[in-house]
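Of the protein chains in this complex, one is absent; all others appear in place.
Note that the chains are named A and B in the order they appear, and that numbering of residues resets to 1 at the start of each chain.
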Amino acid sequence: MSAMPISRFAEPWVLPSRGRVAMLSLIIGESAIFTIFVVAYIYYIGRSLSPPAPAQVLDVPVLNTICLLSSSVTIWLAERQIERGKIKTFAVWWAFTIALGLIFIGGTAIEWHKLIVVDELTIRTNLFGTTFYSLVGLHATHVIVGLIGLSLILLFTLTGHVNERHAERIQVFALYWHFVDAVWVVVFTVVYIIGR
Amino acid sequence: MGVQTLPIDAALDVTTPRRSPSQLLEWLHGWVVTVDHKQLGLMYMLYAIVFLLVGGAEAIAIRIQLAFPNNLFLSPEVYNEMFTMHGTTMVFLVGMMYIFAFGNYLVPLMIGARDMAFPRLNAFSFWMSAFGGLLLYYSFIGGFGLYGMGGAPDVTWWAYAPLTAKAFSPGHATDYWALALIVMGFGTLGSAINIIATTLCLRCRGMTLLHMPLFVWLMFVTSGLILIVITPLTAAQIMLLIDRYLGGHFFDTQAGGSATIWMHFFWIFGHPEVYVLVLPAFGFASEIIPVFSRKAIFGYPAMVAASVGIAFVSLGVWAHHMFTIGMTSVGNAFFALSTMLVGIPTGIKIFNWLATLWGGKIRFATPMLFCIAFLFQFLIAGLTGIMLAVAPWDWQLHNSYFVIAHFHYVLVGAIVFNIFAAVYYWYPKVTGRMLSETLGKWHFWLFLIGFHVTFDTMHFVGFLGMPRSIYTYMPDRGWNTLNLIISLGGFVQGIAVLIFAWNLIYSWFRGKEAGNDPWDAWTLEWSVPSPPPPYNFATDPVVYSRRPLWDIKHPDDPDWKYEA
Partner (left out) sequence: MKPRRSPSLIFTRVLCPALACMSAMTCVAQGPQATPSILAPASTSAHQIYALSQFVLMITGGIFAAVGGLLVFVIIKFHARDDDAEHEPPQIYGSTQVELAWSVIPILIVVVLFLTTARIIFAIQDAPEPADALDVIVIGHQFWWEFRYPKLGIVTANELHVPVDRATYLRLLSADVDHSFWVPQLAGKTDLIPDHPNETWIQPLHTGLYLGQCAQFCGVEHAKMLLRVYVDSPQQFAAWVKNEQQSGVQDSTVAAGRHVFDTEACANCHRIAGTAATGSFGPDLTHLASRATIASGVLANTPQNLHDWIQDPNSLKPGVLMPAMQLNESQIDELVAYLDTLH
């Protein structure tokens, strides 16, 4: 309690990185939005007054999920590469991440096409349609935003503007991508496992 | 030895010469593109004050209409727009904006930083919020309302479903409400992230979390709460727009949707929101009361814990706005209990302020007058809140004028009084001039009288069975005289606020020079010139306690010897 005041040069004054703190705060806020949509989805399970029901029309998107979750691995590998300054390898893993994300979006598009055209399920059809397209669509929007960001970074990398000093910023961005994948785990479980 | 005496150097002389008119455009341009936290803070504050006057005008219109039964001053359509816009304006365009006004201005100064963590995000957030508010007001002229004055929102500020469905609100009023608030929500989120990052990452050396001024703590807690509280509103409003425009059924009771789920989502936002609004005001009190009592705040760690406790508990009380919707008795009992529990950390704060005053040497300058009134009024507000927490009594009081009285006691009696205190306290720092004490005392006493005439009476007209959201009332219900009294009090408050606005303008030109530290205070913002230079501090400060300037002024008796 009666300690002498710390000397100016005695200990290092270490504070967290602002990029990480900001991204984590954003993730917390976004989680709250997703939570509300998930709660609505769960609340309305089984309450549609008209068909179709989830079990009738939903196929479990196995390939999509594998791709998206793998993209978390590839982005992690990319992060490790840029830490060591291996820009070319970084770019390769980064490109893989984008590719896997694109497969996910493409797969979602195919799924939605089938649901709309073949099964005649739209956002206005019934409660299942409303909550399904809203929740999965909200997630897909976040994936697309992530893909845009990833692509911009890839562009900067290929034009030689990215180097080892940007490793921390890359990691901050990767946090967002990991978040998007984590949300998919929740959405997948709620929509395709519990809700079906 | 390496031990430094406290090194908070005054900054260099940086008085800027007055600009000549030919440089006016440049000057304006500077403000539009600024990323300086002080300028953005000032713009937030001007925005809040302008809309305080606009929202106040809406309140006056309401009170003129209600001064007499069966009055014809406003049609029902316009009246419904007035009270919806009054509530929405005061909560979002004044309440949320004052938080970031003071937060942006003061947090970097108080923690010894040069700016916020993300200055460009700061600017982006301000302009998003500002434009969102303008979008809300554009509704008066932009929409085709069903009747009456344009398409301003007219569905109450909580916009219950299914009244907001396309079927029952065919015009664009609801759309303006939802869109404007979604846009403002992005700005709010950005600012909250900025404050969290600034607080955690930019504190000067020695400023541990437990050395931060309580205002910074409260801004930090408020911002954390905002992250998880504004976003549910955004989600619910997106759902509402999906219902209205894409044929969704979230709140469509004809298709199995639920009207009550809107209520849950809205109040999951809406209740913690009022704590978002009040916590920074607590921060003001925690800065001002010690300085004008000449004592350190009593129980700093308890105050921090209470603030965090309030934030957490406030997340679990939302359904006390829904005691009448037909929840089970167990559900009602749970929320009654949780609501009562939130009174405990709040009470602890009041006791700590009292203990700060105890044994002090209280100076009754204008900021302190407003803070003392705050203490009385917040005590009453808390107690009427406890009354409302008693669910069976709430079955009578809900949606009556008693509730309006209660929440205006909090919003005006606690928050606005503290905002006035804060303006009188920090105006010298921001502008370099003192606000007039004479005008300040006129402002205080008139506002105090007007406030009590209006809102004390309002409790009683609520007891007498008058519900809220009504554009008129029958003359034989016994509410006539009380309503007239309430309205007269409103006018007195309006005059007081105009005196305040005049004080702000007059003192800008004629106020006494303030110097660095007119109040003999103890936190870092008082160590820089008034107004502060753009870079805030000439050298990075180093601090050793919660009151760095006390340590400088009392080198024989510094805080760090005694703080827990």
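Please note the rule applied: a contact is a pair of C-beta atoms (placed from the backbone, for glycine too) under 8 Å apart; a residue touches a chain by one contact, two chains touch by 3 or more.
Note that the structure is predicted; figures quoted are calculated from it, not measured.
J.: Among the chains present, which touch the one that was left out?
T.: B
J.: Of B:479, B:519 or B:537, which residue touches the hidden chain?
T.: In the full complex, the listed residue that touches the missing chain is B:479.
J.: Of B:336, B:421, B:434 or B:514, which residue touches the hidden chain?
T.: Of these options, the touching residue for the absent chain is B:336.
J.: Consider the whole complex, including the chain that is not shown, and state which of B:34, B:223 or B:400 touches that chain.
T.: Spelled out, the listed residue whose C-beta touches the missing chain is B:400.
J.: Since one chain isn't shown, list which residues of chain B touch it in the complete complex.
T.: 75-77, 80, 147, 155-156, 160, 162-163, 168, 253-254, 256-260, 293-296, 298-302, 324-326, 328-329, 332-333, 336-337, 340-341, 343-344, 347-348, 350-352, 354-355, 357-364, 372, 375-376, 379-380, 383-384, 386-387, 389-400, 463-465, 467-474, 476-479, 554, 559, 562-564
To be clear about the criterion, only the chains that are shown with their structure count from here on.
J.: Quick check: how many Å separate the C-alpha centres of chain A and chain B?
T.: Here the centre of chain B sits 34 Å away from the centre of chain A.
J.: Under the touch definition given earlier, write down the residues of chain B that touch chain A in their complex.
T.: So the residues of chain B in touch with chain A come to 1-4, 6-7, 117-118, 121, 189, 192-194, 196-198, 200-203, 205-206, 223-224, 227-232, 234-236, 238-239, 242-243, 246-250, 255-258, 261, 265, 268, 542, 544, 558, 560-564.
J.: Which bits of chain A are touching chain B when the two form their complex?
T.: By the definition above, chain A touches chain B via 1-10, 13, 15-18, 21-22, 25-26, 28-33, 35-37, 40, 43-44, 47-50, 122-124, 126-127, 130-131, 134.
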